[in-house]
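One chain of protein is taken out of this complex; the other chains stay put.
== chain A ==
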Amino acid sequence: MRREQTVNACLILALLAAPVLAQLAGEPFFITLATRVTILALAATGLNIALGLGGLVSFGHAAFFGIGGYAAGILATHAFNGMPLFLGIPGTNQMPVIWIVAMAAAGLLALPIGVISLRTSGVYFIMITLAFAQMIFYFAISWPAYGGEDGLSIYVRNAFPGINTLKPMPFFLICFSLLAVALLVFSRLRDSRFGAALEAARQNPERLAAVGIAPNRIRLAAFVISAMVTALAGALFSDLNRFVSPSMLSWQMSGELIVLIILGGVGRLAGPLAGATLYVLFEYALGGITEHWQLFLGLILLAVVLFARGGVIGMLAGRAKHG
């Protein structure tokens, strides 16, 4: 347990140190890279609640990532052109408001998706969450109002009171703070009564029901919370790229989030962070050399699944321990 905490602390400090060093060295590109790691780690931390703790292999979390992204893009567009959204409600370029809208929208969407998907399990659950995400993906492509297939540009990055978000470093720090909060929420949640029930629902739903706790209500709540965290990351991702497109909603994106977790360590606090770090470094290091870098990623993933079940965190800190 101690050892895992040390590993986690090192990872988080490294994430914080990298952009500071980049700033000192006058290499702002690396700040953007670190921001990308942070946002992907946040998205995967959301998924880690459903997948890691609850054993719910959602292959549709891109839907929530994308909803968050579009919430940021659409609100920013309306704020920019001054046209009301609907019913006279104006857009906004204020990040805190955008985050709340993004999370609320994803939560509202996750509720019916969760209710329906949780009637199934195993491979069927994977397929039905994928199907829902694909529906939303095609909807986004065919709906011209917000760019359709071409996506939607955010001309000026959204604002945060008192902080200049246009500079890479302050924006990184915003993302980093949100990741830190999300990790705190994840660890509290995991250790709480809710987390105990959720982890028991993963291990043995029959046993959980036999002590009087209905597994599906617990799973549904986890699914919704998980979607909301991933949506928050989506909103940040749009602001990082100043662009949102249906690719954020694609099944590849859903797969990428799962890959991050498997690489880093399923159900582990810093698993998504470790996975995202590895993924982005890989993409950066090999993406320049060959466009087939994902092939190498695939090989690494295969090795992790076959030889290192606990991912990076499992390798560095050993097996997970439950009190």
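Keep in mind that, in the parts below, a residue touches a chain if its C-beta (ideal position, glycine included) is under 8 Å from a C-beta of that chain, and two chains touch if they have at least 3 such contacts; residues count from 1.
We take it that contacts and distances are computed from a predicted model.
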{"item": "Record-based protein name (UniProt) of the chain missing from this complex, from \"Ring-1,2-phenylacetyl-CoA epoxidase subunit PaaC\", \"Formate hydrogenlyase subunit 7\", \"Sarcosine oxidase subunit delta family protein\" or \"ABC transporter ATP-binding protein\"", "value": "\"ABC transporter ATP-binding protein\""}
{"item": "Contact with the hidden chain (one of A:A210, A:I289 or A:L306)", "value": "A:A210"}
{"item": "Residue among A:V97, A:M169, A:A200 or A:L286 that touches the chain left out of view", "value": "A:A200"}
{"item": "Residue among A:R119, A:R188 or A:R309 touching the omitted chain", "value": "A:R188"}
{"item": "Residues from chain A at the interface with the omitted partner, ascending", "value": "188-189, 191-197, 199-200, 203-204, 206-215, 218, 221, 320, 322-323"}
